[in-house]
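Apart from one protein chain that is not included, each protein chain of the complex appears where it belongs.
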Amino acid sequence: MATITGEIDNTWDDPRQRAPLVTGARTLHDVTDAVCRVVETEVRKTPLAWTVAFAISVSILGMLGLAIGYLFFTGVGVWGVNNPVGWGFAIINFVFWVGIGHAGTLISAILFLFRQYWRTGINRFAEAMTIFAVICALLFPGIHVGRVWLAYYMFPLPNQMGMWPQFRSPLLWDVFAVGTYFTVSLLFWYVGLIPDLASLRDRARTKLRKFLYGLFALGWTGSARHWHRYERAYLILAALATPLVLSVHSVVSFDFAVSQVPGWHTTIFPPYFVAGAIFSGFAMVMTLAIPAREFFGLKNLITMRHLENMNKIMLATGMIVGYAYSTEFFIAWYSGSVYEFFAFKSRALGPYAWAYWTMVTCNVVVPQIFWSKKLRTNIPIMFVASLLINVGMWFERFVIVISSLASDYLPSSWDYYRPTLIDILTLIGSFGLFFTFFLLFMRFLPMVAMAEVKMTMPQAHGHEPHTDGRRPTPEAHA
Amino acid sequence: MSQATLPAPARTAARGAANRPYGVLVEFDSPIDLKVAAEAARDEGFTRWDTHSPFPIHGMERAMGIRMTILPVLVFACGATGMLTGLFLQWWANASDPIAYQFVFEYIPTWFQAFLGYGFLVSGKPYFSLPANIPIIFELTVLFSAIGAVFLMFGINGLPCWNRPIFQCERFRRVTDDRFFLCVEAADPKFDPQRTLRWAESLGGAAVEVLYDRDESDDQPPAIFARVGLFSALLALIPLLIIVMARSSKSESPRWHIIQDMDNQERYKAQQAMPLFADGRSMRPVVAGTVARGAEFLQEDEHFFRGLVDAQLATSFPPRDPTRDEPLIVDDAFLRRGQERFNIVCAQCHGRDGIGQGLVNQRGLELTGDRGGAWVQATNMHDAEPRGRAHGHLFNTITNGIRTMPAYGDRIPERDRWAIVAYVRALQRARNARESDFPPDVLRELEARRP
Partner (left out) sequence: MSVQAAIDLSSDRIRVDDVAPDLAGRAGLVGGGALGVAVVLGFLGGSEAFFRGYLLNFAYFLSLTLGAFFFVLIQHATRAGWSVVVRRLAEQVMAGFPLMAALSLPLVLAILLGWPNGIHAVYAWTDPELVAHDALLQYKRGYLNGGFFFVRVLIYFGVWIWLGNYLYQRSLRQDVTGDVRLTSEMQAISSPGLILFALTTSFAAFDFLMSLDPHWFSTMFGVYYFAGAAVGAFALLAVLMFTLQAYGRLERCVTTEHYHDVGKLVFAFVVFWAYIAYSQYMLIWYSNLPEETGWYLVRQQGPWLAVSLALLFGHFIVPFLGLISRIPKRRKQTLLIGALWVLALHWVDMFWLVLPRNIGHGAEARVAGLDVWELIQCAVCFIGVGGVFVWGLAGRMARAALIPERDPRLGESLGFENL
């Protein structure tokens, strides 16, 4: 009964009853088995697909190491930044990765507060994605400073010069915001892992696994008294993580919005960036979840309904991003500021028009397919859409950063920014870092939050599932 | 159907210490059954008991009579601490005005000076800019709250605690899978080995087991841990030893210059050889036929530009100003210019009257007076020595400095320097005037005023 295959459509929408979130009429034990089985495979018997993927991502990670090493030994001049475009790929990639991380916190924290129980199928997955995405993000501020050995200047550490960080700078707020975000996400993820690590500990067959999982499970027994405080702490973390995730990308947006650069200084940036972050983050979750559920046999836990709900959220956040585009454009005209309005016209018609229209197509046009039920429940289509959306969101940051800097107030200073090979290799390399971590996570840690999924099953309330997920016939719910 | 298991296995019985029961464990296969049992246990009046489940069961707190935890209040306190930390940190670092320290700076020990705040202005924003400080205050509030929530939760729960008697039950492994347990500890005042066991059996669970306190004497970590630990500790000392050795020994080789920091640049320095040219020099002479751009570049006029006449310090003013290509006339306008420049550039130290009691000089004496010698008194222009100097000497002093007076040549163009020299001469003459210096009518007036 442990193998779970086959696609069951639980996306039906009947106001009288909620569709089951675990399909296939599974028992609690089935859930434990389905998730732990993946982790318990002996290292020798690791699936070939995983090994190949891991090998590829480690090589890309190696390439990242080489690119960064070259950067450190030669200097920041190996990147394409110059006058007037003093910010380039580094900040674009930083914002891109931080944005991707936000979906995980949204799923963990915000959907928890909204009692969206379907989140349990994907929250472990998404939280792990957040942590790895934030690591990739933190890479860029770390390596871009030029004299990397002085990176400790960013922190309020007493030093021989009596110098403190410039706390009035948004770049420093970033250090605190992303640092806090990483810490809190890691804590949140770990706290959620404890009961599942206990499951692995109790099923462990080798001493090493028992020791390691047992160590990190902290001796968890599932005591109700412990659960009570655990749930409180979880709720508090969710309630903290919600404003935190809003604040982090808002602080990132402040990097731009506090300036006077046309196209950057606009008050709607904070919520617009947050919406965009959630948008791209969900796209990344989708990109990862679709192959994972396929290869690891988790279709009954990460069901069609989960995928469809994610698509709906992508549509909603995509529309918020579109709203922000239109408001910015309107106010750019309304403000009467020649520079501001020009910045927007230049984006659409100027030297970076190719990037702008890629962005608009991927961010505004592509998600529109999700209005159609048929399209948002079609797996290949949603997979391709998720890739395109991430491309579009990367280009959005590209357009914001590059086009505004390349043509700001003084036409005599305008120039065209070209990334160098090292820029591009570093970007690709960061994906290597991300996927290496993520593949390790998938292999050695439980991908689905078993304890939380079990809470959503009818067995948790003492009932048996009455449908395997498909819409029950009218007689069934008389 | 419930069954009571036999007492402890022979292994622990042989040790003799472990026949003491720890508690009674009942297994259920449905959360509803567990809840009912929990209510029964609560009603029985047990206090040292608990239920265990793979996930939190809805309504179990009520069924067990668990009171709401104090955790939220503690987390709030952590958050408030974080908020105040953020506020204080930013105020201290950027706005606790160090200018106030200059009077007490000498008394602050050097090691503490690294901790002092350093206020610097950035784009005109106030030192303490609350709107700009909010993001960090917020982040620290959240950070402290989250860390507090997690570690206080661990603390209150008594985690980590890896060693529990309840783990000895094989069936208990399914607590994290799909089984539900109720455990009453023997330490509970209402516990009675027979009665409680019968009560447990009456609950209708799938199984009942008696747990015993374990003999833990054979729970030693493997010996390899100690050996590996000792070895690693010794290994960890090596870097420290290297540092100690390095600090307490001398070496004749140059330091390792790891962080190059643009220190050794691949460029040709002055006087360096370069094989590229036939004469082997990297410094190239001016190309034949180069035309200099005006008097200021060639500075051929030694008298005007350097105050020298026939390699001697000039005793007269230069007759011509090559920068304006006109004669240099020491007239009233020229002297006024000199006065203006003198008052701007020189009077700080030398005073407007040239005596040498300018404000900077006074301050310098005040700051360093008791240390003697650290500040050199500005020259009194009216002393015999400066009066006796040639014009060229004064010009040279302004240009290149003298003793501890810095060189002002880069700040004052040559014409202005000559104007200052002329004005100094006027000052000197004014201080040491003779009757013949006065116009007759002024002289008559002064005579009239003589008491």
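We just call them A and B in the order they show up, numbering each chain from 1.
Assume contacts are C-beta pairs under 8 Å (C-beta built on N, C-alpha and C of every residue); 3 or more make two chains touch, one makes a residue touch a chain.
Everything quoted here is computed from the prediction, not taken from an experiment.
Only one residue from A:Ala151, A:Ile331 or A:Leu440 touches the chain missing from this view: A:Ile331. The hidden chain makes contact, of the residues A:Arg44, A:Arg115 or A:Arg205, with A:Arg115. Annotation for chain B: contacts to the undisplayed chain at residues 58, 72, 76, 123-125, 131-132, 134. In the full complex, chain A contacts the hidden chain through residues 13-18, 113-116, 231, 235, 243, 246-247, 250, 254, 257-260, 265-271, 315-316, 319-320, 323-324, 326-328, 331, 334-337, 458, 463, 466, 477.
Just so it is clear, only the chains that are shown with their structure count from here on.
Averaged C-alpha coordinates give centres for chain A and chain B that are 33 Å from one another.
Contact residues on chain A toward chain B in their complex (touch as defined above): 27-29, 32, 147, 149, 156, 158-160, 162-170, 172-173, 176-177, 179-180, 183-184, 187-188, 190-191, 195, 198-199, 201-203, 214-215, 218-233, 236-237, 240-241, 243-244, 247, 251, 254, 450-452, 454-455, 459-462. Chain B makes touch with chain A in their complex at residues 30-32, 38, 50-58, 60-61, 64, 66, 69, 71-72, 75, 89-90, 93-94, 113-118, 120, 122, 125, 129, 132-133, 135-136, 138-140, 142-143, 145-147, 149-150, 152-154, 156-157, 159-164, 166-167, 173-178, 181, 259, 261.
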